[in-house]
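Written below as structure tokens is the structure these notes are about.
Just one protein chain is left out here, and the rest sit where they should.
We call the chains A, B and C, going by the order they appear; numbering starts again at 1 in every chain.
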Amino acid sequence: MYEIIFYLTAAVTVLAAGSILIVRNPIHAALYLVIALLALALLFFLLGAPLLAALQVMIYAGAIMVLFLFLIMVMNLRPTQEQLPFLSAGWKVPAFLALILWLELLVLFFGLLPEPADETITVIEPKVVGESLFGPYLLVVEAAAILLLAALIAVLYLSRKKRL
Amino acid sequence: MNQLLWLIPGAPILSALIIVLLGGFLRYRHIAVLASCAAAAAFLTVLLAWLNGAANAQPLQQTVYTWVAVGDWRPTVGLMLDRISLVMVSVVSGVGLLIHLYSIAFMAKDNDYRRYYFFLNLFLGGMLLLVLADNLLLLYLGWELVGLCSFALIGFWYRDPVRASAGRKAFITTRIGDLSLALGIFLLFSQFNTLSLPVLFDAISEQWQPNSQLAAITAFMIFAGAVGKSAQIPLQVWLPDAMAGPSPVSALIHAATMVTAGVYLIARMHPLFELTPLVQWTVAAIGAVTILYGASSALAQNDLKRVLAYSTISQIGYMFLALGCGAYAFALFHLVTHAFFKSLLFLTAGAIIQANNHEHDIHRLGSHGGHSLLMHGCFLVGAASLAGIPVITAGFYSKEAILTTVWPASTGQLLWVIAALGTLVTSIYIFRTYFLLFQNSQKAVSISPVNRMMVWPLFILALLSITAGFVEFPAGWPGPQLWSTWLENEFGTATHPPLATVYVLQLIASLLPLLGAGIAFLLVRREKTGYRLPLSDFLRDGWKFDATYKIVLVGGYFRLAHFFKLIESLLIDAMLHKMTRGYKVFATYCRTGFEYGVLNRGLNGLLSGLRFGHAQLSTAQNGLLNRYALMICAGAVFLLGYWLW
Amino acid sequence: MIPLSHSLIIAALLFTLGLLIIMLRRELLFILMGLEVMFNGAALTAIAAGQYWTNADGQVLTIFLTVVTAAELAIALILVWLVFERLNTTRADNLKLLKDNIDRGPP
């Protein structure tokens, strides 16, 4: 049961991500991405990271992708006239390269990892993550905060009507 | 004491942070005092370390922070204070403190003081981090930090496009060296899986055979990094232009501390270099060539600060020469004395230039800011020390030590001759400058007097330029040799030739500066009557290195692309069409389909090859995002494949 | 239950898919989406590896990844908007004002 859900979700994730490659309408692409992200959140949950699953939905799907959609709506982009990748001539080389890269990654992963002895999923509680965040990684949290602030200021500056 | 170690780089960095974050609330005076206090805190901590016996005990160590722990790889912010770094830390923090004090008065009229002090403090912190780091990763961080600060301070008056481009030039030129250093570090990491210096040294001496190829490559990579930072041939072109920055910056970064980082790096990595005599010899050879290059170029300069810049290049050449001959202790010794007398010269020059309303030409500098005698004295002390006037100056002792140890090295006689020639030329150019500056000092009235605050650092530095040499008397002299015995544990003793030879060499070497001063006196006299040195244009432009680089490197790429394009169009238009047509006619005439196919296809293949070359070169920057992504992907595929395979 | 390698295969697949999107699509927004997919492939790797060693670090890393993505996307989106405002297009192919023109010779 558990495995079925996992592999189904994984298939949904990959298919949805793959759909971005072939759709014309940016809104549809964004929605496929949202689906992929939601499925990924479920994968996180199944892998035993409930906090990250919730954060994935809240931040990625709930905030970032809404921004994305918002922008597309404001620009009122209609389906692109661009030739779909599979119709245009130059899709073979990138696809081939990507395939090779994937295979190489697989070789890399399988070369590096011994299969674990016990394969039970341990759920890592939000509390543990929080303690790790505000314990050894406190400095990085601060840095992330500064990064966000910097991004905020940058966006405010860029979106002003009259720039310096 | 171990727990206080973080304070040495930490105090300047913290103060830099305060200045950049809260500086808007502070006045000039507060910022300047805060920055100076931070430098003083670092210096006092170093003093404390001395008092607590850092000089003779085990190295002090402190692990401040662990970046991340992945398996057994844990890069740390770990500090280590052994004798090598103690030397560097003392010089950097001491000279840094003096220059901070000097800057208080020097920068008082500049509006961008906040940026200035931020970068000055950040630089000090980065430099201290560099020399204290106990692993190469942190060292590299400090290395980049000082590079960044150097860039920002050279282009400090960035509204002048020349100065801004000087900053960029310095950054880009040193970046070539930095890249090489990074590659060297990667190599070391890939071989030993660690970057911690003590562990690395043990591993190097255990696992690598002397003269092994890998060791040579790694040592060469690191050496190239040092070359970039220390402005040696062929990456020296940035330093003369770096004089666009404020004078205290030139004194601190481009004379006393940052440019010597390369010397420190090689001294620090000496177990690696000792494995590869070839690279060691290269270090010495580059050093020797640079001595001549810098000294001869300085001879023809008219800009006071450029004289000093070329002089710095040449003096660091001495350090490299010493490093290449295995006399690490003497390289550091010269580094110390050079830091004193060169910053003295720079600060004096800065004061004089400021007093003359930012006039740089030595022929026209006349006013000495109301402290004529003092300026005169300081510059004379600095010049004498730089030239190495025997017995009384610090420069003599350090240079003498280097010259003596060069002799027994491989091809040492040749190197010695070059270095001795360098000594002569050094003496000529610096006394030429001195005579031009001070012989007719009454010709201009003082425009703005030199601030009293700027005088004290000069005074201290002048004192040090005289006395710092007395810790190490030359071989065979009846004086103490504290320096080399103190650093014996780190480097081992340097060899020197038999005493009889030593005395002869020393006699020659100590007569050369005096001779040089005499020649300079005559030269200045003739120069006043309009005489110019032969080749002076060539020398003034620093052996035309800039122009050559521009033609060879920048032009080369474009030339190549042009070449492909030209050949393609030439072949298509002029020859190939006709030729193909001719062959076609010929082929149809002969009715031999075989030839038609072979020739046509062959030529077409050649053609498309050329066209491909042109297209690839010219589309390397075609601005197409997808193409860039494709290239990145291809690179990733290739590298990963190579690595896996 | 689920072997680590399977998660990693999916992660690698997501990563390469994202890369493929970046390489093939010509609209800036699609390229950004490809970037997102790549980020998420990396995030899945981190989480799967973190669970494998029962270590919270993987999740922490993913949180930082999310933060970085958020910052990056905020700026990227506003830039896309500015480009759209200025040039009235979001096709990446039209944005090559900075390309080097070899016919002009060395700078």
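Definition applied: a residue touches a chain if its C-beta (ideal position, glycine included) is under 8 Å from a C-beta of that chain, and two chains touch if they have at least 3 such contacts.
Everything that follows uses one rule, which is that contacts and distances are computed from a predicted model.
**Q** Name the chain not shown, per its UniProt record: "2-hydroxyglutaryl-CoA dehydratase", "NADH-quinone oxidoreductase subunit H", "Uroporphyrinogen decarboxylase (URO-D) domain-containing protein" or "Dihydroxyacetone kinase subunit DhaK"?
**A** So the chain that does not appear here would be "NADH-quinone oxidoreductase subunit H", according to UniProt.
**Q** Which of the chains on display does the removed chain touch in the whole complex?
**A** A
**Q** Among A:L8, A:V66 or A:I146, which residue is in contact with the omitted chain in the full complex?
**A** Considering the complete complex, A:V66 is the one touching the chain left out.
**Q** Out of A:V57, A:L97 or A:A151, which residue would touch the omitted chain in the full complex?
**A** Final answer for the missing-chain contact: A:V57.
**Q** Specify the residue from the set A:L31, A:L103, A:I121 or A:V141 that touches the hidden chain.
**A** A:L31
**Q** Which chain A residues touch the hidden chain?
**A** These residues touch the chain not displayed: 25, 27-28, 31, 34, 38, 41, 50-51, 53-55, 57-58, 61-63, 66-67, 69-70, 73-74, 76, 125-126.
Following the convention adopted for this analysis, only the chains that are shown with their structure count from here on.
**Q** From the C-alpha centre of chain A to that of chain C, how far is it in Å?
**A** 8
**Q** Provide the list of chain C residues touching at least two other chains, using ranges where the numbers run on.
**A** Counting only residues that touch two or more other chains, chain C contributes 19, 23-26, 57.
**Q** Quick check: what residues of chain B touch more than one other chain, meaning two or more?
**A** Within chain B, the residues that touch at least two other chains are 626, 630, 633.
**Q** Flag every residue of chain B that touches chain A in the complex, lowest number first.
**A** Its residues touching chain A are 65-66, 626, 630, 633-634, 636-637, 640-641, 644.
**Q** Would you pull the chain A residues touching chain B in the complex into a rising list?
**A** Chain A reaches chain B through residues 93-94, 97-98, 100-101, 104-105, 107-108, 111, 136, 139.
**Q** Sort out for me which residues of chain C touch chain B in the complex.
**A** Contacts found on chain C: 19, 22-26, 28, 31, 57, 92-93, 95-100, 102, 105-107.
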